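Excluded from the complex is one protein chain; the other protein chains are retained at their positions.
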Amino acid sequence: MSELKLELKEKIIEQLNLEDVSVDEIADTDPLFGEGLGLDSIDALELIVMLDKDYGIRLADPKEGRKIFESIDTMAAYITANRTN
Amino acid sequence: MSTPDYHIKSYCRISNGKISKNGEVLFSDDSEEFPAFIKAAYKHFETDYSKFFKMDNLSKLAFIGAEVLLKDNNEENTALVLSNSASSLDTDRKHQNAISDQSGAYASPAVFVYTLPNICMGEISIRHKLYSENSFFIFAEFNPHLLSDYANDLLETGQANEVLCGWVDYDKGKYDAFLYVIAKKGLLPFDTGELTKLYRTK
């Protein structure tokens, strides 16, 4: 699980072009949207693509994303439970 | 043709590793690649705006040009009238490559949103809180005549108090920007001959 969390942090920094943010600066429980990392609606859509492309998870309803992408912890738990690759 | 009522308030040129304002070089960098050059410029101007790093190349180019000209701008009604030759083709090609990928086609929303040339004006509007008109034209080359007609009409009818006009082109690694602000008072006469001269001075 901790490996997956590290992988997610690296991917988020890389794919969402977070400049000058390092893996150590993202705590597992930090909110990803709003106050925390300051991600926005396009980032949320990008994370939905990431779930599909890298973990074979297709969200039936994009609104589910809001809960799944709360933090690295919630993302990792959801991926572990639902991944198909 | 000169318009006596209006002036070129300020102008910015970005090309060949240099950024100048009103003819004076503010920044130069010998990075070969545009992304490194424009990032160095962002740092040089001490711009604190993390969304910059999410922008595509065209938006980064236009954004930095607008930073140079609108940094201390307090005219909320500054219209944006920009133009280029390559539209958003640099990003269009990225989106096309992603959806043509044989190993699995995944469109990226963060790429797709930049497949429109006017997005760079949206970025400038957000940054400088401009609730003004945006128009993006495509010409084979810089066309000061048509842009000037357009700016004149916005100013004469009171639809804008100032206009940020110009050329902002990014294609196949090459970049070329010439932006200028037209206002009541300014440095130089608002004249298409003058604009052509300033554009050609690299």
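The chains carry the letters A and B, assigned in the order they are written, with residues numbered from 1 in each.
Operating definition for what follows: contacts are C-beta pairs under 8 Å (C-beta built on N, C-alpha and C of every residue); 3 or more make two chains touch, one makes a residue touch a chain.
Heads up, the rule we're going with is that contacts and distances are computed from a predicted model.
S.K.: Have a look at "Anti-sigma F factor", "ABC transporter permease", "Beta-ketoacyl synthase" or "HEAT repeat" and point out the UniProt protein name belonging to the hidden chain.
M.R.: "Beta-ketoacyl synthase"
S.K.: Looking at B:S15, B:N73 or B:N118, which residue reaches the missing chain?
M.R.: That would be B:N118, which touches the missing chain.
S.K.: Of the residues A:L6, A:V21, A:I42 or A:A77, I need the one that contacts the missing chain.
M.R.: A:I42
S.K.: In the full complex, which bits of subunit A touch the chain not displayed? Write them out.
M.R.: Interface with the chain not displayed, on the subunit A side: 40-42, 45, 48-49, 62.
S.K.: Under the stated touch rule, tell me which residues of subunit B contact the chain that is not displayed.
M.R.: 80, 85-87, 89, 92-93, 95-96, 99-100, 105-109, 112-113, 115-119, 121-123, 125-126, 128-140, 143, 146, 149-150, 152-154, 157, 159
Keep in mind that, in the parts below, only the chains that are shown with their structure count from here on.
S.K.: Starting from the mean Cα coordinates of subunit A and subunit B, work out the distance between those two points in Å.
M.R.: Computed value for the inter-centroid distance: 33 Å.
S.K.: Could you pull out which subunit B residues touch subunit A in their complex?
M.R.: Going by the criterion above, the answer is residues 50, 52-54, 104, 106-110, 113.
S.K.: Would you tell me which residues of subunit A are touching subunit B in their complex?
M.R.: Touching subunit B from subunit A are residues 15-20, 38, 42-43, 45-46, 49, 52-53.
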